[in-house]
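Everything on this sheet refers to the single structure shown next.
Removed: one protein chain of the complex. Kept in place: all other protein chains.
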Amino acid sequence: TALIGDESDDSTEDADVPDEPIEAGLQTFTEGAPAVLGLQAQYGAETAVRRINDDGGVAGREIDLDVVNEGDEHIQNYRQFVDEGKDVTFGPISSGGHEAMVPEIEDRGVVNVATDGTVTTLYEESFPDATYSFRFQNHDVMEALAAVNQAVEVLGADSIDTYAGINPNYAFGQDEMALFSSGIEKLTGAEEVYSGFPELGADDMSAHVTEVNGTEPDVVFSSCWGGDATLLLEQAHANGMFDSTDLLVGPVLYGSANDLSADLVDGPIYSGSRNFYWDEPGTDRWTPAADLVSEVQSEYDVVPTAHFMSGYGAVTAWATAAEKAVDVLGRWPEQDEIAAILEGHGFFTPAGYHTIGADHQGYSNAHFGELAWSDEYDAAILENVSVFAPKDVSPPPGTVSGDWIDAW
Amino acid sequence: MSRARLSAENLPTSVRVVLVVLGLGVLLAVPDLARVTPLSFATIHKGLLFGLAAVGLNLLLRHTELVSFGHVAFFGTGAYGAAVLATYYEVSSGLVLLAGAVLAATAVALVVGYLVAGHLDIYFALLTLAFNQVLFAFVVQSSFFNSTDGLSVRVGVDRPSLLGLDQLLVSAGLDPVQAYNYVLYYLTVAILVVVVLVTWKLVNSPFGRALDAIGQDRTRARFIGIPVERYVWIAFTISGIYGGIAGGLFALLQLHVRPEPVLFAFVSGEILFMAILGGVGTLVGPIVGGVILVYLLDLARFYVTYYHALTGIVLLAVVYFLPEGILGSLPALGAAIERRRRDPGLVRNDVETVVTSVRRSVRRAVTTVRILVFGVN
Amino acid sequence: MSDPLLEVSNLTATVAGFEVTHGIDLEVGEGEAVALVGRNGAGKTSTFRSIMGLTPIAGGSIRFDGEELTDLRSELIPKRGIGYQPEGRDLFTGMTVEENFRLPIWTAGDARGIDDEDAVVEDVFDLFTELENRRDAEVQNLSGGQGKMTAIGRALALQPDLLILDEPLEGLAPVVVENLKSYIREIIDRDISVLVAESNASHVPEIVDRMYVIERGEIVDSGDPDDLVQDEEIQLLMQGGGT
Amino acid sequence: MFESLPYHALNGVYYGFILFMIAAGLTIVFGVLGVLNLAHGELYAFGAFVAFSIVGYLTGLVAEPTGPVTALIFGAVVLVGSLAAAAVLLPVGATLEAAFVRPIYDRDDVYQLLLTYALLLILTDVMKFVWGAKPLDVGVYDGLNAIPTTELFGIDYPTYNVVVVAVGLVVFGWLVWFFDRTKTGRIVRATAIDREMATAIGVSTDRIFTLVFAMGAFFAGFGGAMVSIGPGSAYLEMGLSPLVLSFVVIVIGGLGSLRGALVGALLVGVTTQVVTPYYSELELAVPFVLMVVVLLVRPEGLYGTWGEIE
Partner (left out) sequence: MLEARNLRKTFGELRATDDVSLQFGTTDGEMVFIVGPNGAGKTTLVNLLTGLLTPDQGSVVVHQDDGDGSTVEREITGLAPEKRVDAGLVRSFQIVHVFEEMTVRENLRVAVLSERGETLNVLSFDDGHDGVERTVDDLLAQFRLEDVADEVADTLPHGDRKLLDVAMSFGLEPTYLLLDEPTAGVATREKEYVIETIAEASDADDVTTVTIEHDMDIVKSYADRLVVLHEGRVFREGDPSLLETDGELRRVLLGVDE
């Protein structure tokens, strides 16, 4: 309610709810290279908590949020949160970390809403019957397929004959590239001419850029993020990659919006912004977004990115579900009761309407647009933003992504 | 490289017996201690496992005087050994998983050990590091090992069984998660005790002495007829086996194995530091070092913003004030405290010593910078 | 005799917490050659290292050329004019024989007033002709005796006023021993003083004017070497049967 | 498929020189002080962060390059800024040596490892405190590439890379000259070999060690500055992988050999860059495989002189 800037509804006022604040824990990357994403998630979660508390809390209970660096210790962090008596936990960013955590979450039974942690097969195959573990972020197929659609939209299916990829060399990057490949081949019949995987956090990608230059693909796909995204753009420009290709599509390039510069975004570069782009619908028409942007600007001096919404949305998903549960039960719910409500739960954020599917992952609109520069915000912006509905870019819950794409 | 002589062994037997009993008592009481204090049971458990690996590493470090920067390779191999059995072969017996872990680690240690045994000093250190990283790179790239996402150590969603003991506790009314963790913990303690005893026997045997000889002067060792490479190989393998046991248990504790926490070379460094922190010249020091360093690395972030620095400062303090590591310095520390109890005036001297040494190091630094910047002496 | 060049009084040195010399008194006059003779472990090396500031001094004083050395930073001691050949070889490996000779000139040459570096180096090679064709060999590849010569040569290159030699004859072939003996006699004539340690008394009378006998960290006797070496009690001591 | 090979090789040379600059500092500190400085990577990161502040400030004073002349001025300013950033590391290194490292030279080297690891952790947080937790970018890469070198050489290649190679060559030349030709350099080497005997011929070892550590810090910082004015940015954990790669480089080359460090760096750089585009999955493993192979064939590295005997 307060979270989207609506007027509040006070039906939980006389429910039987304890006084003490809700103890919540968030693990995210608070420092180093991945902090580009992690801090946004932290800002998002903090903003949501601030707004909830200003509005009187969840059924009258304020939220106390502890933030900890996720590092490589995801299970350990979750355990510690549970040992400390947290009522709910959020995070992490890392997909592998999230995958490792799920069974632990199921064992411990304290609800965790992952901010990010996208692994395609996670809820599709590995844990189709999860109870306590959720993910606010969309099904990760979304962003790769949004990139496919965007490429087709920009160049037209007929003019895409070849494509290439430069993706970070770990599970996420490999999955994204595989999804993009099957999608683009399905839609355009294009042929892959090069696919390179620089190390995550690489200090040089020129080898891959050089290869791209040599093969002159029509489209280049890159799921590089954070410092990798910046590095890719810098070296792409320096080595004249945009003379050799017509289009670069990258689902998470915009995650580095605040770390790019005017000359880096120059060129046929399109980026996704997952389920949230702050200026879509435009801040001039949609006040919740306008309020949010100005709040984030004054509080953190950045423009919010999709990962901001990951943090914001994860907290909101849980808080609105808890509030709904109090509504229904007339008392503070148990973990399994909140979990039950979160399944199929729908709620609003300034990004619009979201649902958590029966498969425990989020479904919402995907955004994609052309990278541009804004002196006003001193950050990258997206222009000509396309919005893809969940049903166009994600398989319905219960369907395995590969099968779904094959059926296109 | 000169290693200090075994200071802990200068303790009178009675004191040592008391310490051993005390240590065992604390170990056995950890689950209860963790319940009544804010100490984290899981973290201590993890610390003990890394400590166990560090005991193995210390076998090389203390006796053959070889610094390994790649010890986590065996820890990781052990962990992955268990995970592969669980994921692909649906093995649900904890003991079989552990056996698989040991087997896998032994195989890798045999190969790596054979190739590194002839090398010395930093060459040895970096070769072990290199093998470690090659292994890491291999696992990260391999879809069989599910690359960076890692493998689960469960069959479906079920935890491995621990000889049915966990079930016994569950039927006695304990929560299954807790039951599993308790049984696993006491299994760890039992294994730890056995490993420590075995190590003790090993290092006090003629073979242990031969390893010392190799560590102190390889050339001489060769010329009194010790087949140096072969013995280093054997010691290396034994130390790898310890790592494998620890890794296997870690897999059972964590129930999910990912490459970074169990195979990345920096973790090797951490295992090395655990051994040094606890006391290279002692048998169980590495275990103490393991618990403390793991605790700092995992949990300091929950309490302070500058948690790296906190860990760093603790380590600095050990370097300067406990020159033989935590356990290694206990005898000296004990004697010093005893002296101070008799003569409290000494404490003031201590304070003065610390103050002057700090002042001196500041002065040194300032002078140095002054010389550097202004070129005056 | 005027003031001695080196005056060690009541010197007590500690190594690793143990007192290894107890109240050593010894003097070396200008242009005098003095030996410190004693069994293995008697404390010869420790005394020398104390003089060079390498072994901590627990008590006593060391005066050189009228100046107290005990408070001096150890790197200043060679600059005052003491050249030291340690017991082990302690050469600068990875560098050539010639570089080993030049190094002390670079570090202390100014303080010693050396202006013709090359001449000094050639002087040293003239003494140890065996080294001439190993001039550019890296010192770790030298034979035992060649290494010893290089170590002595390095001490000489400093053009010291006092040359401290710790068992210089060990491992040298007889012909080199003879050369070195005559060289020592020669430099004494040039008013350079020499202090040598020997665990073997046999060569001592030929080299030095005076000798001290050291036993268990204490000076037990001193005097004319010819007399002392004949002295039965001293012989007994040297052979380990004494006190 | 292989038509880009020359470019990859060229990239490898550039990457090799980056590695060399980082490894050079590590190898001289290790060679002389006998301390394997695990905090070396943090000093490198420190250089990158300082470069962000100093170069960022300096380039704020000159106009963005528009023509060849302004580009050259811009380039000169950036280089001077990087040098200044590295120079900040001199007192930092000297202070670390004098305050922390000096008291433990006589200790077992494992304690030196522990100490430098502690310094690594502390330095990380110092940087977090001063510059924040997030990556920073100097943002002069584009401007540097505006310098018209590519026209001179007639190939389409980022100017920055050419600058790095040139600077790397200068650094290498200077180091070789310093250690092989100058008296001070040879005194430093002598001190490295036998600290006690160096004292006994009049060397102030304290001063030499401080100098060398400061030098090591300088080159680490310079490496960091060079990287961050390039496409890289400054972030907290940036020092870790260069640290490990520096180890690899100096071991492949052979300890204590600067030539070895250069050859090792170029070998690692070129191999990595040539292999990566074709076999991405080997990128991480290449340097280590290379090292294993080299050491199994030549246990002392390519130019190593370390013997076990005597």
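For reference, chains read A, B, C and D in written order, and residue numbers begin at 1 within each chain.
As a convention for this text, a contact is a pair of C-beta atoms (placed from the backbone, for glycine too) under 8 Å apart; a residue touches a chain by one contact, two chains touch by 3 or more.
All of these numbers come straight from a predicted model, not from anything done at the bench.
Enquirer: Among C:14, C:70 or C:199, single out the residue that touches the unshown chain.
Expert: Considering the complete complex, C:199 is the one touching the chain left out.
Enquirer: Out of B:16, B:222, B:340 or B:370, which touches the unshown chain?
Expert: Spelled out, the listed residue whose C-beta touches the missing chain is B:222.
Enquirer: By the contact criterion defined above, which parts of chain B meet the unshown chain? Give residue numbers in ascending order.
Expert: Counting over the whole complex, chain B touches the hidden chain at residues 2-3, 5, 201-202, 204-210, 212-213, 216-217, 219-228, 231.
Enquirer: Pick out the residues on chain C that sit against the missing chain.
Expert: Within chain C, the residues touching the omitted chain are 15-16, 18, 38-42, 45, 87-89, 130, 134, 141-146, 148-149, 167, 170-179, 199-202, 238-241.
One rule holds in what follows: only the chains that are shown with their structure count from here on.
Enquirer: Express in whole angstrom the distance between the two chain centres, defined as the mean CA positions of chain C and chain D.
Expert: Roughly 44 Å, centre to centre.
Enquirer: In whole angstrom, how far does the Cα centroid of chain A sit from the Cα centroid of chain D?
Expert: Chain centroid spacing, chain A to chain D, equals 37 Å.
Enquirer: Roughly how far is chain B from chain D, going centre to centre by Cα mean, in whole Å?
Expert: Taking the mean C-alpha position of each chain, the two centres sit 31 Å apart.
Enquirer: List, in ascending order, every residue of chain B touching at least 2 other chains.
Expert: 140-141
Enquirer: Of all residues in chain C, which are in touch with two or more distinct other chains?
Expert: Not one residue of chain C touches more than one other chain, so the list is empty.
Enquirer: Any two chains that touch count here, so list every such pair.
Expert: All chain pairs meeting the touch criterion are A-B, A-D, B-D, C-D.
Enquirer: Using the touch definition up top, name the residues of chain D that touch chain B in the complex.
Expert: 30, 36, 38, 90-91, 94-95, 97-100, 102-104, 107-111, 113-115, 117-122, 124-126, 128-129, 207, 210, 214, 240, 244, 247-248, 251, 255, 281-282, 284-285, 288-289, 291-292, 295-296, 299-301, 306, 308-309
Enquirer: Which residues, counting only chain A, touch chain B once they are in their complex?
Expert: Against chain B, the touching part of chain A is residues 66, 68-69, 71-73, 75-76, 79-80, 83-84, 95-97, 99-101, 103-104, 106-108, 119, 126-127, 129, 169-172, 174.
Enquirer: Considering the complex alone, what residue numbers of chain C touch chain D?
Expert: 52-54, 73-79, 84, 86, 90-95, 99, 103-104, 106-108, 111, 140, 154, 158
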